[in-house]
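All protein chains but one are shown in place.
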Amino acid sequence: MNEVRRLLPGKQTSSSPISKERLVERGFDRALDYALALEPEEIISTVTKSGIKGRGGAAFPTGVKWSSVSKAEGSVKYVVMNADESELGTFKDRVLLEEDPLGALVGLVIGAHAVGAKKAYCYIRGEYREVEQTLARAIETLRHGGWVGPHGVEIEIRRGAGAYIAGEETALFNSIEGKRPEPRVKPPFPTTKGLWASPTLIQNVETLANVAILFAHDLHWFTAYGTQDTVGTKLVGLSGHIRRPGVYEVPFGTPMQEILDAPELGGTVSGSGRLGAVLLGGAAGTFLTPQEVKNTVLDYPSLGAIGASIGSGAIMVFDDTVNLEWVVTKLARFFAEESCGQCVPCRIGTKRILEMMETGELWTRTSDLRALGQAMKDASICGLGQTAPVALLSILERPELRHHA
Amino acid sequence: MENTVTLTIDGESVTVAQGTTLRAACEEVQHPVPTLCWHENLTAANACRACVVEVKGSRTLVASCSRIAEAGMEVQTASERVLNSRKVVAELLLSTSDASIAPDLQSLAAISSADAERFSGGNTWAQPVREDNNLYVRDLAKCILCYRCVEACGDDAQNTFAIAVAGRGFNAHIDAGFGRDLPESDCVYCGNCVAVCPTGALIGKREFDLRARGEWDEDKITTTPTVCSFCGVGCELDLHVMDNQIIKVTSPLDHPVTHGMLCVKGRFGYEFAQSEEPV
Partner (left out) sequence: MGLTTAFGSGAGTSAYEDFHHTAFILLVGSNAAEAHPIIFHHIMKGVHNGAKLVVVDPRKTLTTKRAHEHLQIAVGSDIALLNAIAHVIIRDQLYRADFIERATTGFDAFRTSVATWTPERAAAITGIETDRIESLAHRYAMAPSAMIGWTLGITEHHNAVDNVMALINLSLLGGNVGRPYAGLNPLRGQNNVQGGGDMGALPNRLPGFQDITDPAVREKFERAWGVSISSQRGWDQTQMFDAMDRGALRGLYVIGENPLQSEANSAHMRKIFSQLDALVVQDIFLTATGKMADVVLPARASFAESDGTYTNSERRVQRVKAGRQAPGEAQDDLWIVTSLARAMGYDWPFSKAEQVFDEMRHLTTNYYGMTYDRLEQEHGLQWPVPEEGHPGSRVLHERLWDDVVVDKAPFTCVEWAPPTEQTTAEYPLLLTTGRRLAFFNTGVQSNVYDHPHNTGEWMEIHPKDAETLGINDEDVVRVLSRRGEVEVPAHYSEAVNPGTVFMTFHFPDEVMTNALTIDSTDPQSGTAEFKAAAVRVERLNVVVDK
């Protein structure tokens, strides 16, 4: 199966990414004019029928979320684009915003209309300085078109300051509010009590770009790709021992092996040329054995069956010479450094895991690690602590990966 | 009934008022869940996670201190996952902080059969005591980062906002701003942080000194309720007296005037009553 380009603009696209011409070339002007003329319920109904799921990692049905925010009580509502892309091995939102910033913004404007928000925020990772400039200019393009501004929705960019945790949606709200980015307890969910204690629609960049292309075309076009369970395409970020690292757009259902091997995609494993393991979904992801890679396709049910998830779409490839214990130690250090410190399981748990990895105890203290990992998954406040042990636990479940250790 | 919800806790059906937390509901049916950071007069911080329970249909365990009971919920307070989390939380804290005068943490450890050694041997919070004034002492080696002090100093009572959490991960700690000594900070010494601290990490100087000298003797301490003699607010003071010396002042948590909170004069200003100045 070839690489698809729908979220990413086609290679022949000639206009500047932030220009009015680009809006026209991508059909986004049409999408805006069409969507903004609809009743909010009609937009939400279309999004629901499209089957779009959140692309930030949790895969929550987008239409359901929009409907919740729309129905939530409150005269003031907000929409937020989460562009705080900080997951290891994940750089799809950056590429998307560089190549086609108007798409996600168009999705944001449509979302604001659908839920009744007058104000939107783009929260962007602090290190993405150039992307931020691009985004700001793209917002100006929409302002000139009248879609952004006092009569439409106001969009403000907020920049993160280097904390991974700020990408967690409620921590992100705290950051926008000028507070320490600690995740909040849920419920209440952002849909009823989010930014400034108001109902808030928060979506990943890629999700919003999906909305834009949906309205630039139609349901029939949109649903042409994908599987029974998951419609559309997914941006994946290939990195590590792979000949053609980069961001690729592939339909859901594409075999994992093909993503690694297809000449227009990964172009096969580099290094020793022999696959050792794949870490799917970033630091909080799951290690897959070569056998699992061979037998699975990129789709939630298929991966779910082996305890894995697409997450943000990060695919880190390791050849068979890599010591995975060293990789796990790196991941442990990442989480220990990025834990906000609010809750006990994450604050101390990430530290203890790191210490055990540094002293080479991965395979000697499996029951302690399982108990600790389970407690972190069960009892941490937010996704960071809940997923911090996942990669480690996935190795423990796959003793065949031990020979690398 | 309109203003109530019915749920099951450990298989037992219970009807509670709308807005009741799972923690309170569990208490009502006498299946109490242990807590550390929860405090009856403070906003639940949900930081310690000792109070997690299992709710059917929920992917993770939920903090019972802040989760509101909903109709039809099926709650388990002692499932395998709950017991594991509770125990690990206790073990992680014991591996990090000095629990020698932390009764709540000691009892959590006991009821969860925690093995204090399991995760020990790594970094701890051992650090020098900070004695930078003569009213209260910061012995942060005992801190479990329950956030109670931050809330008492902030929105929940004092509204001074002198302290907050600084740093992140294992290095997150309570700080008066840029690592300053208290006299250089915004602290007004109300001592409400001391009043709510469950571990003795924040402790009155007098108590700290007596304990350090081995002279603090619970059996010799009497507690007498009275009323503060400073302004006209009328705060109840509980005078803790040992050898005819007031050594600590607290206020009852259920008192309608104080809710357990005092100002610097009420909490620390008692010395005049026992000063040696002859009449």
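Residue numbering begins at 1 within each chain, and the chains themselves are lettered A and B in the order written.
By definition in this document, a contact is a pair of C-beta atoms (placed from the backbone, for glycine too) under 8 Å apart; a residue touches a chain by one contact, two chains touch by 3 or more.
Everything quoted here is computed from the prediction, not taken from an experiment.
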Visible chains in contact with the missing one: B
Contacting the left-out chain in the complete assembly, out of B:68, B:83 or B:135: B:135
Option touching the unshown chain, where B:83, B:101 or B:257 are the choices: B:257
Missing-chain contacts mapped onto subunit B: 133-135, 155, 157-160, 182-183, 188-190, 222-237, 239, 241, 244-246, 252, 254-259, 261-266, 268-279
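One rule holds for everything that comes next: only the chains that are shown with their structure count from here on.
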Chain centre separation (subunit A, subunit B; CA means) in Å: 38
Residue ranges of subunit A in contact with subunit B within the complex: 163, 165, 180, 182, 185, 187, 336-345, 347-352, 355, 368, 371-372, 374-375, 377-381, 386
Subunit B - residues contacting subunit A, complex: 44, 46-50, 52, 60-61, 63, 66-68, 81, 84-85, 87-89, 92-93, 95-96, 118-119, 121-123, 144-145, 164-165, 167-172
